[in-house]
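Here's the structure, in structure tokens; my notes come after.
Note that one protein chain of the assembly has been removed; the remaining protein chains are unaltered in position.
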Amino acid sequence: MIDLNFFAYSATNDIGLLAFAISGAYKGINRKLDILGVIVLGFLTALGGGITRDVLAGKSPAAFLGYNDIGFTFAGIGSAVIMYLLIKKDISGNIIIKISDAAGLAAFTVTGAVVAHQSQFNIAGIVILSFITAVGGGLISDVLTNRIPMVLKEDFYATCSIIGSLWFYISINIGINQNCAVYTTFIVVLLVRVVAILLNWHLPKLKS
Amino acid sequence: MIDLNFFAYSATNDIGLLAFAISGAYKGINRKLDILGVIVLGFLTALGGGITRDVLAGKSPAAFLGYNDIGFTFAGIGSAVIMYLLIKKDISGNIIIKISDAAGLAAFTVTGAVVAHQSQFNIAGIVILSFITAVGGGLISDVLTNRIPMVLKEDFYATCSIIGSLWFYISINIGINQNCAVYTTFIVVLLVRVVAILLNWHLPKLKS
Partner (left out) sequence: MIDLNFFAYSATNDIGLLAFAISGAYKGINRKLDILGVIVLGFLTALGGGITRDVLAGKSPAAFLGYNDIGFTFAGIGSAVIMYLLIKKDISGNIIIKISDAAGLAAFTVTGAVVAHQSQFNIAGIVILSFITAVGGGLISDVLTNRIPMVLKEDFYATCSIIGSLWFYISINIGINQNCAVYTTFIVVLLVRVVAILLNWHLPKLKS
């Protein structure tokens, strides 16, 4: 049995939540939403992927349950969004934000894969649930601000999550210890994403 | 135990459904959809928030269950949309429609809060579920007509729902009788919204 709680509410997950909240809030500021809109986008970008993951797996959203640890998480997201409302600068290119975002991408990929595995989903379920957990919040905030989601158009971003979830599936099926599968998946996604940032990788675009 | 059925299918809820259906149908007419598109938008705007609420709470959508009372509801929504197709005027500024819409906002906020409370969700769950129940239908129809949702951009609208759900959470936790919490929440949302309409309140906008 994978100790998901230990992992999911670990530091990396919370760092990712804050980075996602900031990126969501920025989209709202950029599109001239009002204060409520910016706060809603911040929370939805941070929590939307995990909520969708839990709904697809037939569970109550983890973000809606519990009262202790999760209070700090919400306070953190709220603080990040409100501080960002005061700054109003695009800090998404900042290397600290980018690395925090990569940590979130890795942590969310893992929780998606673990929930799918615990729900006995097949390889499609594992890849799709990891993908949605990791990039679902960003998809939702892009759609709400009337844009084609960035992850579908450019950058080497969601691909890191797909590589990680395929690695998770393979490692579980070749009999690697489950906790080991979790940690190596986290490392694979984080490493590939950091390399993609450093080397400025992009997927080829297509012309119709 | 809160008598949700009594409240949820009460007159205010149905008035809200009709007002939401009209606002959805208008978006469709305004964006030059065909007749089917206008009807679909009318129904989705009226029912989308409640369906999303039930899915998030792990329940079968209330709109899909039962055969008696709910038949009148659907007939009402359908009639509102079809009558509106014949009129084709923007009546969303009409004060009767605005008050009906405010009644719907209040009733939907309450059902979201009650379902979240019955699912033992935390404060985030209560606020988010109330928010989605109340404005989810409008969000869906804005997204489907390729617009940034109005509630994120302007007006003092979703904020009334958030104030109401926070009041619900507080009143339940300071030990107020549950039915009393339900009715005061309804009154809080309705009052704040009507005052916001009369005084033309808006949240501050942001510039990037």
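For clarity, chains are labelled A and B in written order, and residue numbers in each chain start from 1.
The criterion applied here is as follows: a contact is a pair of C-beta atoms (placed from the backbone, for glycine too) under 8 Å apart; a residue touches a chain by one contact, two chains touch by 3 or more.
No experiment lies behind these values; they were computed from the predicted model shown.
J.: Quick one: which of A:64, A:121, A:168 or A:186 touches the chain that's been left out?
T.: Among A:64, A:121, A:168 or A:186, only A:121 touches the chain that is not shown.
J.: Among the options B:30, B:92 or B:184, which residue touches the chain absent from this view?
T.: Of all options in B:30, B:92 or B:184, contact with the hidden chain holds for B:30.
J.: For chain A, which positions touch the chain that isn't shown here?
T.: Touching the chain left out of view, chain A contributes residues 55-58, 116, 119-125, 128-129, 131, 139, 143, 146-149, 151-154, 158-159, 162, 202-208.
J.: Counting contacts across the full complex, list the positions on chain B that touch the omitted chain.
T.: Residues 28-38, 40-41, 43, 47, 51, 55, 58-61, 63-67, 70-71, 74, 85, 88, 90, 143-146 of chain B touch the chain that is not shown.
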